[in-house]
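In what follows, a structure is listed as structure tokens, so that the remarks can point back to it.
Every protein chain but one is kept in place in this view of the complex.
Presenting subunit A:
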């Protein structure tokens, strides 16, 4: 055994290398979090969540409820996609089934008002059975094929909800209304346990805090358990997992059922807190946002799912505030520049060139006699005054903003085509155009700007960390 440490081909170097680069492997975010044990961070999060309502407004409570629902969904989807590796594109349909299920069993729609303690378990069980059926149908499908089948399932649900208000039943003259069509089902009962009615968002907020904490603890337990390990094994190599005593089909179906159950439970809460359900709530945008959350956090990681979901749920809310979105814009611009230009000398050149370029454009606009607005008319503060002399703001902001936007997109496309030598020449124009478009046009339409900013943020994050914030580096072997 003595010669072992010097043996050729052993992984001493690999191990040493791992040791050197372990910081990079874990990622800066994960390292920061690693300094304190998980339960400290968990307790802090729970404490903040519990105290928040005492100082928060009703708007904040609504944000909190949405966050809670989103966290539940992300945790469930993470089990299906991140652990078991099943590309389930119809996941949101289970959320919708849960919501519609509860709405049907507890509203004036059919005059049925089941008590919450009965309705919720019944609905969750029913949604789980839907998960079982879909799992059974799709159990032999992998990857893209599974995605196609589940996508169909998801869209089928939306279609059913949309046109379920006029179902022709053989032997009955009038059409049956099951889902209320585009109008959905309204006046859904509130939750009530033991005679206590959940009368405000605050109740649901606390209920969701409890549910999310319980769910996260359960997932944490599962992670280090026989079932969780088997799911991860199945997700990585189903054939090897099957050969190593794991019944792959059963495990996949189990993941489907559990994921569906969690989504169904979240759906019942959603229906009760909204007091109504509508088909549009369960369409593709929510699904895309959910996937983005799970991927952003790092597929297959509990922390990742929680933080990814929190970011993608809170960011759009935070960006409603113009000053925040301006901050994010400036950050993105600086980060983009820092990524695009690698040496400090070039960075300084680009910044100086941008300033010069701005004055040149200002002059150009004046020479062309374009009607402009003085800077003080639309913003205030010393930065704006300074900016006013540098940045020309045309009278017709929509036209010039749109023109600038098209120019920006074209320039960005050109940037990807040209070589590294030409790039620095284009950069000042791009930076100036970004700022121009932002102040002239984008700052006026926050709802669109929000989406653009989140998209840009995701692109930057995914370039920097393709495996997600807490994801393990995916390695292709051989």
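The rule is short, and it goes like this: a contact is a pair of C-beta atoms (placed from the backbone, for glycine too) under 8 Å apart; a residue touches a chain by one contact, two chains touch by 3 or more; residues count from 1.
Basically, contacts and distances are computed from a predicted model.
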item	value
Options "3-oxoacyl-[acyl-carrier-protein] synthase-3", "ABC transporter ATP-binding protein", "SRPBCC family protein" or "Blue-light-activated histidine kinase": UniProt name of the undisplayed chain	"ABC transporter ATP-binding protein"
Among A:105, A:230, A:273 or A:305, the residue in touch with the chain that has been omitted	A:230
Residue in contact with the excluded chain [from A:127, A:161 or A:241]	A:241
Hidden partner chain, touching residue among A:222, A:340, A:426 or A:456	A:222
Contact set of subunit A toward the excluded chain (per top definition)	1, 4, 7-11, 14-15, 18, 218-219, 221-222, 224-230, 232-233, 236-237, 239-248, 254, 258, 300, 472, 474-475, 477-478
